[in-house]
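Only one protein chain is missing; all other protein chains are in place.
For clarity, chains are labelled A, B and C in written order, and residue numbers in each chain start from 1.
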Amino acid sequence: MSPSAEASPLRLRLQLFSVLRERLGREYIEIEVPAGSAGGDLLDLLARSYPDIAAHRSTIRLAINEAYERESYRLSAGDDVALITPVSGG
Amino acid sequence: MSPSAEASPLRLRLQLFSVLRERLGREYIEIEVPAGSAGGDLLDLLARSYPDIAAHRSTIRLAINEAYERESYRLSAGDDVALITPVSGG
Amino acid sequence: MERIEHKTSAVWLCIDEQVLDVAAIAAFLPTPQVGGVDLFIGTTRRWTGTRETVLLSYECYPAMALKEMGKIAEAAIDRWKLERVVLHHRLGPVPAGEASIILGAASAHRADAFEACRFLIDTLKKEVPIWKKEHFADGTQEWVQAGG
Partner (left out) sequence: MERIEHKTSAVWLCIDEQVLDVAAIAAFLPTPQVGGVDLFIGTTRRWTGTRETVLLSYECYPAMALKEMGKIAEAAIDRWKLERVVLHHRLGPVPAGEASIILGAASAHRADAFEACRFLIDTLKKEVPIWKKEHFADGTQEWVQAGG
């Protein structure tokens, strides 16, 4: 990648479900994060902007491209991100 | 009971199932045992008379009046006796 | 043999030559207090290694078998928190692939249902006077002498 591409922020579209979808009143959040951000950085940024996400920060798991990923996961353009609060199927 | 009633032998009708029914070719055995006999005495007597019962002697359980009983059970007139080889339902 | 059956609000026991009805059993088990149901279905296995079984045929000591099934149901209800218990056993020929037994336990929480259902089948195989004869594809037949 060229230095200018590296520096440009990453636009992401996050899916919400269950309690977060209800509290925020929407199914998606559009957000920009600095290039090179990890999943945990994204969650920290969200927690600063959304008190309802802050309230669940410690139990949210990240799903990237329909699979769970660690918070150290390095985000890329085009990643399909979802915020997974503790599940309760069954 | 009078002494003569005590002395008279007990006539019993035993039900057979599964491998014993097939080997002996019948569903019932009629047998007389001495008054005061226990279940184990009955099994020993049967084992002496029927080689096919002798072959299963160690694993036969006695059912008396539709419930399992120990070999020490004291037999009475009218008891409904069945010989239960190891079961294999399910 | 005629169907023999005992049904209360909490326990349904049945011994029958007809095909077992899993949908009827699944419909019986839930109550307003039930959150988890475990069902065990035992089927005639056609292949055991390279040996082929055509069918199993079952015979029983009917009155005692139903009594023993009732004792097992009561023992399970004493030991776990159960709302409902079912024990149905088929008799006569049971072709490969069909069910010879369906047992079920229903409880508020799943752990009780699972443990009780395991107990039902393990105990039934040891205690209930029912016997199976295995009919092999090579024409031989054999009484099964121990719970399997």
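What we mean here is this: a residue touches a chain if its C-beta (ideal position, glycine included) is under 8 Å from a C-beta of that chain, and two chains touch if they have at least 3 such contacts.
This is a predicted model, so every value here is computed, not measured.
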| item | value |
| --- | --- |
| Neighbouring displayed chains - absent chain, whole complex | A, C |
| Among C:T8, C:Q33 or C:Q141, residue touching the chain not depicted | C:Q33 |
| Chain C residues that touch the omitted chain in the full complex | 22-23, 26, 29-48, 96-97, 99, 108, 110, 113-114, 117-118, 121 |
| Absent chain, residues of chain A that touch it | 15, 17-19, 22, 59, 63, 66-68, 82, 84-90 |
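In this text, only the chains that are shown with their structure count from here on.
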| item | value |
| --- | --- |
| Taking each chain's C-alpha mean as its centre, the one farthest from chain C | A |
| Distance between the centres, which are taken as Cα means, of chain C and chain B, whole angstrom | 28 |
| Distance from chain C to chain A - Cα centre to Cα centre, in angstrom | 50 |
| Sequence positions of chain A contacting 2 or more other chains | none |
| Numbers and ranges of chain C residues touching at least 2 other chains | none |
